[in-house]
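All protein chains but one are shown in place.
Showing subunit A:
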Amino acid sequence: MTGEIVPGDGEAGFDDATAPSGGFRKGAFGVSGSGDTSGFGGLVRVEPGGAVALHSTERPYGGWFDEVTDALIDAVGQATYDAAVLRVLVDRGEITYFVAREHLLTLAQALRDDEALRFELCSSVSGVDYLDSGGPAAGATRPRLHVVLHLTSMTYRRRIRLELAVTAEDPHVPSVTGIYPTADWHERETFDMFGIVFDGHPALTRILMPDDWDGHPQRKDYPLGGVPVEYHGATIPPPDTRRAYR
């Protein structure tokens, strides 16, 4: 396949007419209003803050995604499912369930134990900080901190993603260590790096940074650090303060 860029592959309805303002940019080199002869002018890109916060894939999702979703509804009941799963996004052959945090443990328990689901392995728990990435409801109450869980069904050879979002003011998420013991270190790392507090974790302490460290380094408002490099009187600033393309 020769490099044809397909924006938001698998997500129908991404065009200018339905685009939320602020979430979309045009042009591959960030040029606007000029005669862009680079050939990149047709590329539409979606800011994930906007994309994550707004869009939902309509059923049928295709492939085994519907099977898993139906099995999940059977396992927890339609009412719980409707309350627990806020949106479902199918993109690039992967399915993401956006989950309300009060129902995370119910869902995880069902996903692990139900015979038709059998997501026995929690591959990864990590965080993403969507600060300033566009999208609606910018401001202090915006749920900028996302927790992303990747679950693997070894029985059916399937992978799904659970995602929840919390604000920096109330960064509490229930811990899944009771269901997936492997989440122990993953959650400690996510706490260490993003300051997301996993309620119910047996010993939520820093894991990579020193115990007395201030701040959570992988938050987007935490600087990269570094010192200017001086050579023959000229000074090169550290990477995060250098001039950059936008």
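We take it that a contact is a pair of C-beta atoms (placed from the backbone, for glycine too) under 8 Å apart; a residue touches a chain by one contact, two chains touch by 3 or more; residues count from 1.
One rule holds for everything that comes next: contacts and distances are computed from a predicted model.
The chain absent from the displayed complex carries the UniProt protein name "NADH-quinone oxidoreductase subunit D", chosen from "Cytochrome c oxidase subunit 1", "Autoinducer 2 import system permease protein LsrD", "NADH-quinone oxidoreductase subunit D" or "RagB/SusD family nutrient uptake outer membrane protein". Contact with the chain that does not appear here is found for just one residue of A:Thr80, A:Gln109 or A:Ser123, A:Ser123. Residue A:Tyr180 is the one among A:Phe65, A:Tyr97, A:Tyr180 or A:Phe198 that touches the chain missing from this view.
Set against the missing chain, the residues A:Asp170, A:Asp199, A:Asp221 or A:Asp240 yield one that touches it, A:Asp240.
Summarising the interface, subunit A meets the missing chain with residues 1-9, 25, 28-30, 38-40, 43, 45-49, 51, 91-92, 94, 96, 120-124, 126-129, 133-134, 148, 150, 152, 154, 157, 159, 161, 180-186, 189, 193, 206-210, 217-218, 224, 239-240, 245-246.
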